[in-house]
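One chain of protein is taken out of this complex; the other chains stay put.
Right, subunit A next:
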């Protein structure tokens, strides 16, 4: 790297001296500039890490609450023994967000979605968040039906989730079962793409233990809407927590790497500086002794 830089034309050249020294000074100056910029990068990533940490604790609290929504929700489908309709319309909802700089969180969900679509090629896709949209539109853009953005600026609210669910239902996207693909928060350092199942009214009405519930027809539709919003809410909040955690560790790594580079550069900088000084000294001494 330094040899490459040394070949570059010297911009700062005020003193009239021989080429070698000139180059040496220029690289020193360049190292200094690099050091400066890397220092500020390290500062930025460090503060981003701090922000992500505080956001993560809040997101985790919200997640604990949202999990209750989600587990109750999926619990109902488990007890009712709901099964996806064979050959029915499938809808994939990929839950991610707009912000980058947070590790592989977006590719995790989009990879899972792509795999899901490979298994069910006719499925329709709804993308939440710009990042996953960017990744999915490259391969499966034909399947995308709706995309949402401006998601995940702060902790997602139930209000937002129900608006999303309402919009999806309002746009008359036909589905018998839906797979909400989100990042499951395992721990602060790990997450995993998982699927929350959601079903349409007709699919739910066909479920195995449906007879053990006493329902009026109207209520069922409302339950389906509510369940759908619940599942989306869970996915959003859990994904948000995972994203913050991942962002924190990504920023931590970035800060660590910047620190390493700073250390290395300082070393070369000091060495170069000393070499230059020694050279000059040698010049002076030889000059003095030649007199």
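The rule we apply is simple: a residue touches a chain if its C-beta (ideal position, glycine included) is under 8 Å from a C-beta of that chain, and two chains touch if they have at least 3 such contacts; residues count from 1.
In this section, contacts and distances are computed from a predicted model.
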| item | value |
| --- | --- |
| Name under which UniProt lists the unshown chain, selected from "Protein RAE1", "Casein kinase II subunit beta", "Mitochondrial ATP synthase epsilon chain domain-containing protein" or "NEDD8-activating enzyme E1 catalytic subunit" | "Mitochondrial ATP synthase epsilon chain domain-containing protein" |
| Selected residue (touches chain absent from view) among A:38, A:93 or A:229 | A:229 |
| Sole residue of A:32, A:47, A:149 or A:202 that reaches the chain not shown, by the stated touch rule | A:149 |
| Sole residue of A:167, A:202 or A:278 that reaches the chain not shown, by the stated touch rule | A:167 |
| Positions on subunit A contacted by the hidden chain, ascending | 137, 141-142, 144-151, 153, 157, 159-160, 162-167, 169-171, 216, 218-219, 221-222, 225-226, 229 |
